[in-house]
Each structure stands twice: as structure tokens, then as C-alpha cells.
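Submitted below is the structure of interest, expressed as C-alpha cells.
Note that one protein chain of the assembly has been removed; the remaining protein chains are unaltered in position.
For clarity, chains are labelled A and B in written order, and residue numbers in each chain start from 1.
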Amino acid sequence: MDWLLIIKSLLLLGGLGLTLGLVLLVASQKLSVKVDEREAKIRSALPGANCGACGYPGCDGYATAIVAGKAPLNACSVGGPKVAQKIGEIMGQDVSAAEPRVAVLICRGGKNEAPYRFQYRGAGNCRQAALLLGGPKACIWGCVGFGDCVNVCPVKAITIGENRLPVIDEKRCIGCGKCVAECPKNTLILIPRTKLVYLACVSHDRGKAVKDACSVGCIACGLCVKVCPVSALRMERNLPVMDFEKCIDCGICVHKCPTRSFIDRAPGRPKASINPRCTGCGECIKVCQFKAIEGEPGKHHRVIPEKCIGCGQCVLVCTVKAIDLVGALGHSVKKV
Amino acid sequence: MNNAKIFIAAFLVNNIILMRFIGLCPFFGVSTSISTAVGMSAAVLFVMLLAAWVSWVLYHVLLFPLGLVFLRTAVFILVIASLVQLVEMYLKKYLRNLYSALGIYLPLITTNCAILAVTFFNINYKFNLLQATIFALGTALGFALVIILFATIRERLEDAPISPAFKGYPIAFIGAALVSLAFMGFTALFGIS
Partner (left out) sequence: MNNHPSRLSYLTSGIIKENPILILMIGLCPTLATTVTARDGLGMGVAASFVLICSNVVISAIRRLVPDSVRIPIFIIVISTFVTIIDYVMQAYQPDLYRVLGVFVPLIVVNCIILGRAEAFAYHHGIIDSFLDGLGKSIGFGSVLFVMGALRELFGNGTILNYPLLPTAYRTSPMLFAIFPPGAFFLIGLLKALVNKLGWGR
């Protein structure tokens, strides 16, 4: 047992360890960087998807910008009001949340509705296909269907469906807008999650030209503009433009459109039902655009459930509050 | 061996990555983009030189005279680990951009075989301090050369149509095989083995 060797080794290693430890200790004091602790707290409050919807380079970038006082506290649409609230608490400020949004496809012309003009044999991405005469579909405005949006979605919320159109999983979608930016045909948009009805067509053609290209395309007949109870629609370049502030999501345009170009996102719609308070005044029959109420004057009126679309216009005009909207649990029509 | 030959040997003929297979983990991990490759090379160069000096001095002044040669593994690696920590702190304070570019790679340099290998080679080849410096410099530059060259190749590979089984590491390895084959052409350059 060479004790001297053991002692020498212990001394050397011990001495080295102590020296290095001291050097590191001194260095950590002199080379310390002051990091605002709020930045770390904000960063951990953020969802960490690094999607860029806030407009900053990733969650780190957003956290830094908040602490630097350069960023609004509610820019994270992914985290929504909860995250905005937390950030507000950390920064000691009041905050109101950015409205959560969801991506939707504003084109209904899949391979079943919109025929192809030619066979396309080229690179399988939308941007390149769109360069070639607007894409292989007969409608030069609509979705090309090769899935550039699928590739950029950071949460894999989009898949190409059987009908050659992107299908967006609304539960997964975080509303970051990457797919909207990527689409070369601009057939993806972000709408507030509370918005239920929207137009799903981007064709600026009208009449026969549209019908030849797609069976569900907007032919610019203008019927929706006429039937809208709140005048939320107006025709512009052969497409109805919807004022989201005015629209009450009643769904009348959805059912009146001859080409079914509108989409209703509501999982279910209620139906009107007339209770015993009815005096038989007939106001509801006059306002119903679907002839879904019948009855003789003075007698108790009755709703025909198959025809009723749950738009709620009759509820508004009934003076004795005899009509209720029932069914479709969890769904309610705005401002009724 | 004169100094020029030491340098050429370390830089090309016995290139640390392609000929000696040392430093492969950062080679495949960092060479995905040119900017990270350059950053990593700079950090490796800095740490390699410092580590070569400190370890050479410790060996010749303490370990060898005291007959504690068997402690060299532990001593060298401790020195390297501390050096990396110091470099990390320094970068964080004074070169913020480089620090965020290198991210997780800095602590990875600690386990970078290349740095420890250089410290061992300096002992095994019985270099004096100047020769050890040249060897470390040549090795670090050889590392940088290969990593940056390979980064350019990998950036091209990103867009190439490759069958799914080969995407990522497999095609990178095969690419490395071809570059390594090219570097074998340097064997016996200037009569160096």
C-alpha cells in the first residue's frame, strides 16, 4: 500500500478541484448577466408553441418584447384570455384578451363539386400548381388541394380530406395564421371562433361561368343580400361581403343560397316552438322566410319542425313572447 | 516532425473527424446549417487551444514529476469541463448573439471527444508546448473545415428527394462516407503518414 501515492493523488485532485471551483465561483460573480426574472415567468406562462401568431419570433421573442415594454400583453391568441391574464398579473397591468380565432376554408369546390380542366403532372405543391393557369381545376380561383397548408401547420391541425380539400380540426387549430399566409389562392382565412356562418367561395365570376366550373360556387345572384334580416351582406365583385359586426349568425343565407355556397359551423341549430301564450296574430307567419309556421288567424299557431331552420326571426316579432327556440344544447343565436 | 508537418497532419492527413472518427456527435448534430457550424467551430477552436495549454502545463509541471500519470484522465476532463463553463459565462455576458446561436451546444463541447483527444495526443506524441499549440490549432481548423463543408452539403440535402428510410442521419452518414473518401486522397501528403 503506497500511502504516499494515495496522499499525493488526493492532494492533487482535491487541490485542482478547489482551484477550479474557486475560479468558477469568481467568474460567475464577475460575468453574471442580469436577467429580468419577469421574462422567465412570462416565458413559462406562454404556451410554447412558437407559432409566431403574436408577431414576435417565438415565445422567447415575445417574452423579451413584453418585458422591454414593446409588445401588447394580449397578443397571444393561442393562449387566449387565460395567458393574457397571467401576463397581466406578472407585469402588474390590466389586460384584455385577444379574441381567439380559428382557420376556415372558404372554398367548397372539392373533386366532387369542381371538375378538372386538365391533368396536372408537376410538383405536388399548391404554389407551383397555382402558377400554371391558376391550377388544374375548372375554377381558377379555388383551392388547389395539394396541401401546402398541411405542411406549415405547427400543430398538425390540417389534413387533406377525401374530397381533395383541406380539413381543419377546429379543436387543434390555434389560430396562428400560418396556413392563411401560405395559401397561394387565399382560400384560408381566420375568423373569430364565435362566428358561425361564412361564405365559402372566392370566385369573382358570375352566373354560368361559375356553374360550369363548380356546382357549389357563388353565382352572384344576390339573393342572400335580399334575405338577410340585418343587412349584413353586400355584393362586391360578384361575391357577397359579410359585415361580421352586423351578422347575427341566423343562418338564413345558408339555406336560401341556391348553390349552397355558405357554411354554417354550428354543431346544431335549435327549432322554434310556440307555447300556449300564442294569440294567433300571424306576425310570425309574415316574417318567416321558410313558411315554417302555419295556423289560422286567432288560433294557436304551430311550427313545422322540418322547415324551421332556427333563425329566430319569429321570436323577435312575437309580441307576447309565445315562441321559444329549443334544442341544440349549448348553441344559441347571437343577440336574440 | 517539423512544425509545418504537424499542422498539415492535424489539419488534413489525419483529420480528426474524417480520419480519426473523433468529434462525431457535434459533427452530425451541428452541421445542419452553416451558421451554427461556424459558431460551433469558433467555440471549439477557443476551448481546444486553452484546454491544450492548461492540460499540457498541468501534466508536465505536476502529474509527471509527481508520478501521478494515472490521474490524467480525471484531471484533463475536469479542466475541460471548467473551461467550457467559463466560456459559456463569458459568451453569455459579452457575445449574446453567439451565445443564443450555440444554445445547447456549449455544454456539449464538454463531452466533445475531440478536445479530450487532443490533450491526450499532445502527451502521447511527446510534443513540446509550441508543437502542442500547433497541433491543437491544426486539429481545430480541420474540425472547422469539415464541419462547415459538411453543413453546405446538408443544406442541399434538405431539399433533395430522398426515400423516407434514408432521410436524416442515414443519408448524412453516406455523405460523410464520400467526403471521407475524398479526404483519404490526402494520405501520404508531403510524406506524412
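FYI, a contact is a pair of C-beta atoms (placed from the backbone, for glycine too) under 8 Å apart; a residue touches a chain by one contact, two chains touch by 3 or more.
What you see is a predicted model; the values in this text were computed from it and never measured.
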| item | value |
| --- | --- |
| Option from B:Leu24, B:Leu62, B:Leu95 or B:Ile153 whose C-beta touches the chain left out | B:Leu24 |
| Residue in contact with the excluded chain [from B:Ile8, B:Leu62 or B:Ala117] | B:Ala117 |
| Given B:Val57, B:Leu130, B:Ile174 or B:Leu189, the one touching the chain that is not displayed | B:Ile174 |
| Residues of chain B (touch criterion as defined above) contacting the omitted chain | 18-25, 28, 70-74, 77-78, 81, 110-113, 116-117, 120-121, 124, 164-174, 176-178, 180-181, 184 |
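The rule is short, and it goes like this: only the chains that are shown with their structure count from here on.
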| item | value |
| --- | --- |
| Centre distance in Å when chain A and chain B are each reduced to the mean of their C-alpha atoms | 49 |
| List of chain A residues in touch with chain B within their complex | 5, 8-9, 12-13, 16-17, 20, 23-24, 27-28, 31-33 |
| Chain B to chain A touching residues, read off their complex | 58, 62-63, 66-68, 71, 74-75, 78-79, 82, 85-86, 89-90, 92-93 |
